[in-house]
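The excerpt is restricted to a subset of chains, each kept in its original location.
Labels run A and B following the written order; every chain starts at residue 1.
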Amino acid sequence: MSVNIKPLADRVLVKPAAAEEKTASGIIIPDTAKEKPQRGEVVAVGNGKKDEPLTVKVGDTVLYGKYAGTEITVDGSDYLIMRESDVFAIL
Amino acid sequence: MSVNIKPLADRVLVKPAAAEEKTASGIIIPDTAKEKPQRGEVVAVGNGKKDEPLTVKVGDTVLYGKYAGTEITVDGSDYLIMRESDVFAIL
């Protein structure tokens, strides 16, 4: 996965993981009821802030809060751009 | 207990202790009335912030506020991910 975007400062660009189409019991959920994924792959990172380089790297799978970041669409794909401080952990 | 998660910066991953199934007087409480536990075991820690390493270590039993952290599910288990400043004390 490669995108031609350079996030600024402490921002990272994340490709959210596809939401599960089925519940644990096998029932197919219509599109609007699907929970937003909170897991994604980092596809681009900024240069960090002065004296604070980023920890997250391109390719990392990260966990983030349900309402983290701003949705942007690049070349027809949906991404989230968020500050690294919105990232909880690397899987 | 071992999980493959690396919390970022000053965050720690906590496995909440199981809530008591019985009250002191021996009455069994149905699941929805159980108080959320405020005690847990640290299972992963971040690297701290610049110039501020973490005090809490993996394996510590910690006390934290009732509404501290964000619930995340990893491999079917529930954890809380919180900032170390949400941890009150080590038991």
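What we mean here is this: a contact is a pair of C-beta atoms (placed from the backbone, for glycine too) under 8 Å apart; a residue touches a chain by one contact, two chains touch by 3 or more.
It should be emphasised that the depicted structure is a prediction, and the values quoted were computed from it without experimental measurement.
Q: Hey, this file places 2 copies; any idea how many the whole complex holds?
A: In total, this homomeric complex is made of 7 copies.
Keep this in mind: only the chains that are shown with their structure count from here on.
Q: Upon optimal superposition of subunit A on subunit B over Cα atoms, what rotation angle is obtained, reported to the nearest 5 degrees?
A: Nearest-5 rotation angle for the superposition: 50 degrees.
Q: Determine the centre-to-centre distance between subunit A and subunit B, using the mean Cα coordinates as centres, and give it in whole Å.
A: 24
Q: Which residues of subunit A touch subunit B once you look at their complex with the stated criterion?
A: Interface residues on subunit A, with respect to subunit B: 38, 51-52, 55-56, 63, 65, 84-85, 87-91.
Q: Quick one: in the complex, what on subunit B touches subunit A?
A: Against subunit A, subunit B makes touches at 4-9, 11, 13, 44, 46-47, 50, 70, 72, 74, 81.
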